[in-house]
Every structure is written in C-alpha cells, then in structure tokens.
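Every protein chain of the complex appears in place save one, which is left out.
A, B, C, D, E and F are the chain letters, set down in written order, and residue numbers restart from 1 in every chain.
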Amino acid sequence: MSPLTLYQLVALILLMAGLFGISQRRSLVGMLISVELMLNGAGLSIVAASQLTPANAMLGQLGTLFVMGLAAAEATLVLAIIVVIARRFGTTKTSVVSTLKG
Amino acid sequence: MAAQSLLAQKPDVITADPILNIGPAKQIVDLCRSMSLWPMTFGLACCAIEMMAVGMARWDIARFGAEVFRPSPRQSDIMIVAGTVTKKMAPAVIRLYEQMPAPRWVIAMGNCAISGGPFKFKGQYGIIEGVDNLIPVDVFVPGCPPRPEGLLEGLFKLQEKISGKRFWPNPPVNGPFEEGK
Amino acid sequence: MIKQALNTMSDLWSLMVGLRVTKTYFLEPQVTVRYPWKAVSNIATYKGHLELVSAKSPGKPKCISCGMCALACPSNCLTVVKRKPPKPTPEEEQAMAEAKAKGEKPKDKTPKDPEKFLYDYTLCSLCGTCMENCPVGALAFTGSTYLAGYSRDDFHFDLVQVLKNQAGLEGVDASVAPEAGQSEA
Amino acid sequence: MTTSQNNDHLAGDFYTQNFAKTAKDGNLILNLGPQHPSTHGVLRVVVELDGEYVMRAEPILGYLHRMHEKMAEVKTAAQFIPNMGRVDYGHALGWNWAFVGAVEKLADIEVPERAEYVRVITCELNRIASHLLWWGAYLLDLGAFTPIMYAFDDREKVLDILQIPTGSRLTYSYFRIGGVAQDLNADCIRLIRAFIPWFRSRLPMYKDLVSDNIILRKRIEGIGVIEPDACRRFGATGPVARGSGINYDVRRATPYSMYPKLDFVVPTSELKDARGRYDVRMIEMEQSLRIIEQALDLMPEGEVLVKGAPKPSWKVPKGEAYFAVEGARGKIGAYVVSDGGKNIYRTKLRAPGFCNLSLFAEVSKGTILADAVAILGSLDLIIPEIDR
Amino acid sequence: MEDMAKIVFGAYALIILCGSILAVGAKSLVRAMVGLIATLLGVSGMYMLLNAQFLALMQILIYVGAVCVLIFFAIMLTRADSGGEEAESAPLRQNLLALTAVLSVGGILGWLVLTRPLATTGVPVEVSIEKLGLGLLGPYGLAFELISVVLLVSMAGAVLLAWERRNGK
Amino acid sequence: MEALFNGLGALYLAKCDAAKTGQVFQAFLPPGSLVRAAERLLQDKYFLEDICAVDCVEGYVVVYHFDHFEAPGRLTLRVLVPHDAPTLPSIASVFDGAEWHERETRDFHGVLFTGNPNFIPLLIDPEMADCFPLRKEEKARAKAKDMLEAGEVIFVSPAFTLMTPEAPTEVKESSGDQPATA
Partner (left out) sequence: MNAIPAELLRIIIGLVAVAVSVGLIGLVMVWVERKVAGHIQRRPGPFEVGPSGVLQPLCDALKLVGKQLFMPNGADPILFWLAPVLSFLPVLLLFLPLPVGDGIQTLDVNLGLLLILAFSGLAVLSVLLAGWASNNKYGLLGAARGVAQAVAYEIPLLLSVLAVAFVSGSLDLAQVVKLQGTWPWNWNIMTQPLAFLIYIVSALGETNRAPFDLPEAESELTAGFHTEYSGMGFGLFFLAEYANMVVVCSVATALFLGGWHGPVLPGPVWFVLKVSALMLLMVFARWTYPRVRFDQLLVINWKWLLPLAVANLLLTAFFVKLAQFA
C-alpha cells in the first residue's frame, strides 16, 4: 500500500468518526467536536494528496490553512450560538432545542 | 454534623505510601519531610498573629523550609491550630484535617488549642477544650500566645519526631541574648 | 492629552519606585535573629510561665499557702495543696495537751510552704493577677519561652518540684526544668 | 473552605441552605471561609456569584465566638481584664481601656494622671501596631507579599516597647481598674522617644513601596464606596466612617482621659472608598506619633495605680455605665450593669468591627470577587472582636 | 517509507484512532475534548511526517490553542444543564442508523481509496514558508482576505450574540 | 431631646449624667412605638451603637444605644419585654445594622424580633441555638431599678413602675428639677 493510501485511510477514519459522532451526539458541543474531526480528516487528506503527488503542494497546504481559519471562525460562532441557546433553553440537547422548528 | 458527635469519632491517621516506607528510603524521605513542613494558612485567633510573626523577617521560619504557607490543605503538611477552636468551627477543623494528604501533622499552638485555655470555665458553651479531642495532635506549644520562639521550638520538636533527631542546638541558656546579624 | 500622557508616565514610574524600594532592602542587612543560635535582645522583658520565688534557702518556696493566687486567678489554673500538719511527736502532743489545759491556743506547727503548687500552664493567660494578689511576692514570671511538648500533660507543673529541681540541679536552665517537673496526672 | 462542591459539608449546612433559598438559578454559591486566606481567620462569607460578580454576600459569624459576655458574668471585674486582651488582639489596650474605663466610671474611681498618660501612650502605640498589622494583611489580600514583612518588622519595634511594661506581645492585660499594672520605666521611654523619629522616617517608604503604586491605586480607588448615610444606618465608626468623610473620633467627640490636652488631627477622607480608609489609617499612624510625643512631654511623675485599687474580690457598686474609646477599628464601647455583686451583672461589649462588617453585605453587592476581597480587607477585620 | 517513519506513522495513526473514538464515544464532553486534542496532535504529527512543518505547528496553534479552548469554554458555559456530560446516550436505533450511514460512506470512500490509488511520488515535497507566504498574499490573496473577513465577522457576531447586558455595567 | 419622643407614648424619660453613666438621655418605650422612635432618630441623624438585653426580674430590658456623629451624646432607648413572651418589633428596616445586633440578642437571651429580614442564629451554632447562654436563673436575677440609673426624670407614665424607686420623695425631687432644665 502506498503511503498516500495509508494517509487517506486515516483521513477516512477521521471522517467516519466525525460522521458517526454528528449523527449520534445529543448535544451541540458534542456535535461541534465531531465536525472538527471531519474537518481534520479533510485537511489531512488534502495535505497528503498534495504533498505526495506531483500536484501543487503549496495549494494543498494553503487550502488546509484556510480550512483551519474557517474552523476557528466556525467554532467562535457556534460557541456564541451555543451560549445563547443554553441561556434561552437551559440546555444544549438537540432534542429540546429542536422546538425551534416550530 | 454536630460538634458533639464529631468528638466521638477521631479520624484515622493514614500513614504514608508503602513504597517509601522501607528501610533507608524511609529514613531519607522522613528527613526530607521533616525539613520541608509546609504549614496551612489556617489561623484561628490571637495565636495566628504570632504564627504570622514566625513567618516574618525577625524569626523567619523559612530557614527551616517551612515558610511555604499553602492556602489549600491538599498541599500542606502541617496544620498549626493557632487559636480557640469553637464548637461551630470544629467540623471545619476536622474537615480540613481530613483533606490533608498523609503524612500529616498537627501542632496545637497556644493554650486555647491545647485545652481551651482562658476560655475554659464552668458553664462554657462554645469551645472545644483542646483540639486533641478532635484530631490527633503531635506537638503542643503552650503560651497565651506562645512567643514565636515557642512555635519554632514546636517545629523542631516535630522535626525530631519525624526524623528522630534534633538538628539544632537546644534553646539558648541564660547566655547573652543578642540581636543577631 | 499631554496631561494624560504625563499621568501614564508617572503611573509607570510608580512601578519603578516600588522596585527601587525592594532593591534597596534586597541589598540591606537582614533583620532575622537566627533563633536556635541567638535570641532576641529583649527576651528578658517577656513574661513566661509562673514560677515560685525561693525563700532564703534554695529549693524552699517563699509561698505561705494562703491560696490568694488560686482565688484571684481568672482561669483557675492554680491549685495550692497545703501541707498537712506533721504528726506530732509524743512530747509535742503532751505539750499541746498542756497548752489546751491552760486555755492557750495550740501553736500551729504546720510549715507554711505548700506541699504542692500545681500549675496548669495550658489554662494560664499570663495576666499576672496572681502575682499582684500574692501577699508575700512568692510568684514570678520566668523568662522561659521555649516550651513545646508531645503531650498536653507536659505543661502541668508542680512548681514546688520545679523549684527543688532547679536548686538541686545547679546550672540547669529554667526552660528545661519544667519538663522534669512532675505532671499533675 | 477548599472542598469539592458535591460533598462539601458546607453546601448542605444550615447557613448555605438558608442563603441558597433566595439565590438565582444558575448562580454559583461559594463559601469563602471559615478557612480562607482572605477572611483573616475564621470569618465565613457565603457569596452568590454570577461569573465573577458578587450578586449577594452574607457574612456568617460565630466561628470564633468565645463567650466573653458570658465570662463577664462568671468572673469578677478584675478577673475579666485578661479577656479584654483577647477580644481584639490587634488593639488589645483599647479594649482594656474600654472595660476598665466603664468600671471606673461606674465606681467613680479617679485614675492618677500619670496612669492616664501611660494609657494614652501605650494605647496609641498599640494603635500603630494594629494599623501596621492591617496594612500588611490588607496588601497580602491584594496579592503583595513583601509589605507585610516590612510592616511586621516595624510592628516588632512597637511590640518590643510594649513588652517592657506589659510583659507580653499581643494579648495585653495591662490596664487595671484604677490605673495600669506597671509604670513605663526609663528604658521604655527612651525606646519610645527613639521610635518616634525612626517610624516617621519609615512612612515615606510605605508610600513609595505601595501607597503610590498604580496597581494598588487601581485596586482600591473607587472600590467599596460607603456613603455617610450607610455609616449611620449600620453604625460604622472609626476609619471606616472617617474614610467616608464623617469627622467622628471618640477621642474628640466625647473626650476622655488626657486627649483634650493633646493636639492631633482627626483625618477624614472624602473619597468614601477603600482608598479613603487606607489613607485615613496611614495618617492616623502619624497622628498617633504626635500624640505619643506630646504625652511623653506632658506626663507627670507619680503613681500609676490608684491607692486601694480593686482586688479580684472587690464588689462592683450598683448602677450602669457606658464607656467608649476610639479603637483602631472604631468605637469600642463597654456597657456594664452591676447589681452590686462581685461579678458584673451584664457586660455588653460594643465591637466596632461587628458594625463595620455588617456593611459588607451592602457594599459588596455587584462587585467583582476580587473587589469584594479588597472591600473586606479595607474594613479591617479582627474576627475575635466581631464574634466576641 | 522508511521503517522508522512507518513506526512513527503507526503511532500517530493509533493516537488518531483512539482519540477519535474517545471524541465521539466518551460520555463526558470534556473527555471527548481530550480525545479531540489527541486526534489533533496526531494529525499534526502526520503533517510533520508529510514535511509540512508549518502546517503542523499551525494546527497546534490554531486547533489546540484556540479552537479547543473555545470548545472547552462552551462546555463550561453550558455546564448548567447536565454537568457537562452527555446526559443520556442515544437510543439504539439512532446508533444503528448512524453506524449504517457511516459504514456506507466509509465503505464507498474506502473502496475508492483502495482501488483507485493516485499516482504518488512517495516523498513529500517541501514547501518553504516564503513560498506559502507569497502564495497567501499573491494568487490566493483574495481567499486569505476573505478568511480574515469571515473571522472578523464571526468574532463580532459571537460578541454580539453572547453579549449579556448587566444592568448598569 | 424630649421632643423626639412626642406622641410615642413613652413610659419614662430621663436625663442622665454623662460623666457618671456615659449616657445623656434615656427613654423607656412601649414595644409598639420602637420602630417609629427609630425612624425619628434616623431622621435626626443618630446612629445605632448597639443593642443588648439585660435579664432582670421583671423581664428582659432590651437596651438600644444611639449616638450622634456631629453632636455626640448617648441616647438610650429601653424596652421591657416579659420573660415568657419576649417579642419585639425589629428596627432593622430603619437601622440596617440592627439586624445583626438583634440576631445576637436572640442568640444570647432569646428575645425575638419580628420583622428582622434574616432572623437566623448569628454567633451560636444553629444546632445549639436554643441555649440562650446569657439568660439568668430565676434566683440570680436582680431588679431593674437596682441597676439601671434612674437619672433626672422628665416624664414618667403613671402605669410605669419599673423605674420608680421605692421612696417616692426622690421622684418628686427629680420632677421638681424638671422645669429648671426644660
């Protein structure tokens, strides 16, 4: 197996873990953690692909950097939202918060 | 928890970790323990001021490695009960003692802590007559309040108890008392 | 604006001033009295626990067992045990009987000094009331301030015994002597 | 109390439960004390925290209640004097004076003039010692470690002086009904005279070290503002009242002893905050020096204890008397009611700290936890006095 | 791949695996976050192996130093409800569904990865920071600026959202 | 000073010798007018020094000491409550500092203050809060008039006998002085 495949498999594990987490977690913070896992998987996959193939390595790294920046921004916003929700509903359980729908 | 019921049950004295209790290792560690007795910031009454004075420049308990007054019982080795223990305070004293990690020691400083001192009288309703009714006390330092020298002497006694040896000369005998430099 | 800037500067300067003070003391000589080797100069004026003042003959207290001190003590830390009258010898007994017959009051032969002078230092508040109320000045404060012990009973003294020990053991200092004293228990 | 929150025995204790009844949901209830570095011994303060903000605070007393007023009933008047040294170990002589003064007033005992001067001198020295103790401990509360060392160094000088006539360092029982126990000897007076200029020269150091320090200023300026009206409602006196601009000093308001003959200034501050109280105390130390200086010059020769001073078995005359002195923390009052027996029928001790501390709940509302600590310190607490 | 690197890779992969399992499986959210941190560190190590040191360090700086701390804050601030724990675990049906979804996605992607390997050079390329920097400010400057704007906006939004008016303060 | 107590139904008003007792004025009040008196005192800028109870034969004499920051002079309010039902209205709504003094009095003597905002034991452990240490035994109690300073009586309600000395002549003497001082 080529190293690239191995890296891609690890990235896949991260993706799967994240996906599982996001569908199974009951609280917003838990879901946030899972999202971060998935983002990391994506980053790892991109970097591995760009570093180990003749493709433009710089592009891959920059892409991952942007992902990180976005992750930070997203975390900030989600945090604020969670705090607001927690204040309003007294919980961050998705089952409770889903009253938003109606 | 009534203070009365607390009087009945003395907490067990937990001995040190077994690993460090074998042969020379124990001796060395005991030596270190005796030289590094960190007291808890725990003052009750008048004696607490003298306890503070011991930490101050004129007597400087730091010379014997005991100046690290820790505010948290978890990090302290000795509890200097400096002052009157009231029945209201007794549960807290016991609690603090229980929170200290073994090996731990207690110095009862001042007459109030030893026996209730001047506050022991017929019909008293508020104080514990001697902190040794609550927790095991290792060294007693009498006085009302004891001079800082007395507390230092108590510390030496405790060091002697832990390491089995007195390292410092006995207190000066009638000799010329001079302000040292 | 300029004033504000100047204020800021002076604020920052105050921090420097503080450092200067600590630096000065850092370099100054220390004030510590290294206790076990040296004692503070004014220890003599400090009142330690009580002791009995000896009468002319060493080891014999001045005390006349009147019990005023025990009465005056706010903390009840003194107990004076008076001597029992000595068993009269037959001659004395006869003399007493004669005296009685003559209508004279029998002369009390009981020595005045106390048999025991129990002193619970752990109750004492060192107020000096006992001394002030002693009619013969038989009590005094010691300069002994270095007491510490492993048991609270270590500080229950029999001051008569202490005095005897002091007299008997020449050169033993006051601070050690009490520990040799008899405990109340 | 440094316990975990789940099994905190205080969490379920009477006071916490009582306090928690009115707490808002989601606010943290924290027990500061009875063992906590900033509560000077065994005061306990239950606070309701919203984040770092103190929503409500309730001091809980009694952890050092030593039954002084009960003992006053059990012991005779003269026997009760040693207790006074233990009520307030900071300013023991002030308390000595308050009680002795009340009994003297009741029994109409004239105190020799020299004794009055001796009282003034020792009491003012004790005030300096007390303020130094407060100064060091307060800065320790604010996180500065070194000032307390310097303060104690200087305080030791005072204690050395006071040790000569009293024989003890802290818990003096020096005053007697009708005078004082012992005269100031020449050695002692020499030391006092030497002490005055020396201590004056120390004061600028305090200023340089912290009083002017920007961090300290920011910590105490505008913190814990006490309006004069609040002082009135809570009965706050001493530096706390004077720090709020109330010119009230028992030494001037209802003059006693030799104070009318002495020239000194009662410092007040219009700042009303912790800084104001700080400044007042710092100036008071200077003023105490002035008083001592004058008293030493004015002190006549003579007896220090009235002839036939009451013995322990003395019967206190019938009647009632209230005597107040200016202590380091405020107005110390002793109210004695006697039915003519050996023991005083009822002795009420008015502790200044008790009234000053009762302000805390109001002043600390809405402050940050750190400020609450700064306010608590600025009230100058001596717990035995508050709990009595 | 050299043996040494393989071992290191294996170690990192193990850390990632354990970390991610902890992150999604732990009952306590704080533990989950510790799992996340472990994963992040593992990924950072992998970047290191891929000769992208800058990225590795940025990963730690941004993710561990900032994002995780934020998440931790979120846990602390919302701890009022269930002590920071996942109160109840998901019902079995949901778990099964989640597992199916994950396995199907994983299966497809895994099959793709395994059967369609990309042409690889085998040796990671090294990109100097200068190049990265020039890239950020040159051709991809717009994206960079956008990211910074997004960050700023999200920060402002967060402050706005979480602002709690304290009466009078 | 007397004007303060107009319409309060004071039972006993007297001037005291400050040099002898440290008090300038004293007043016995019925429990009902305590709060109103406190309000007036606050308006007059008095501050509360302390509250204490004296256990006498007749009941608990609860003593309130007030003083003034600007015009010093101690004013003493006294209220008599019977032993079997020692209840008083709280003045904590007027003088906030009174809350603690009242709680302390409860601890020591068991005097209850209705309307105190936080009436829980202050100094004594709540578990042994009912020991009331300063309550005296029946035979140890002394009479109030033996101890409390009568002072220079300004007004005494006919129904009020607590402070009336046995020899009625003294009262006359004091009241004879009244016009001179008033």
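Simple rule for what comes next: a contact is a pair of C-beta atoms (placed from the backbone, for glycine too) under 8 Å apart; a residue touches a chain by one contact, two chains touch by 3 or more.
Note that the structure is a prediction, hence the values are computed from the model and not measured.
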Considering the full assembly, with which of the depicted chains is the omitted chain in contact?
B, C, D, E
Name, in rising order, the residues on chain E that touch the hidden chain in the full complex.
1-2, 4-5, 8, 28, 30-31, 34, 37, 49, 51, 53-54, 57-58, 60-61, 64-66, 68-69, 72-73, 75-76, 84, 123-124, 129
Provide the residue numbers of chain B that touch the chain removed from this figure.
14, 16-17, 20, 28-29, 31-33, 35-36, 41, 56-58, 60, 62-65, 67-68, 70-72, 74-75, 77, 99, 101-103, 167-168
Identify the residues of chain C touching the omitted chain, counting contacts across the whole complex.
15, 18-19, 21-23, 25-26, 28-32, 34
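The criterion applied here is as follows: only the chains that are shown with their structure count from here on.
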Chains touching chain A and chain E alike, please list them.
none
Closest chain to the protein's overall Cα mean, using per-chain Cα means, please.
D
So the centre of each chain is just the mean of its C-alpha atoms; given that, what is the distance between chain D and chain F in Å?
26
For chain B, residues contacting two or more additional chains
57-58, 86, 88, 118, 121, 125-126, 144, 147
How about chain D: which of its residues touch chain C in the complex?
75, 78-83, 85-86, 146, 150, 153, 160, 163-164, 167-169, 171, 173, 181, 205, 208-210, 212-215, 217, 311-313
Considering only the defined contacts, which chain D positions touch chain F in the complex?
14-15, 18, 58, 61-62, 65, 67, 69-70, 73, 102, 105, 108, 228, 230-237, 241, 246-248, 253-254, 318-324, 331, 333, 335, 337-340, 345-346, 348, 350, 354-355, 358-359, 362, 387-388
Any idea which chain C residues touch chain B in the complex?
29-41, 43-44, 46, 48-49, 74-76, 120-126, 145-152, 154-155, 173-176
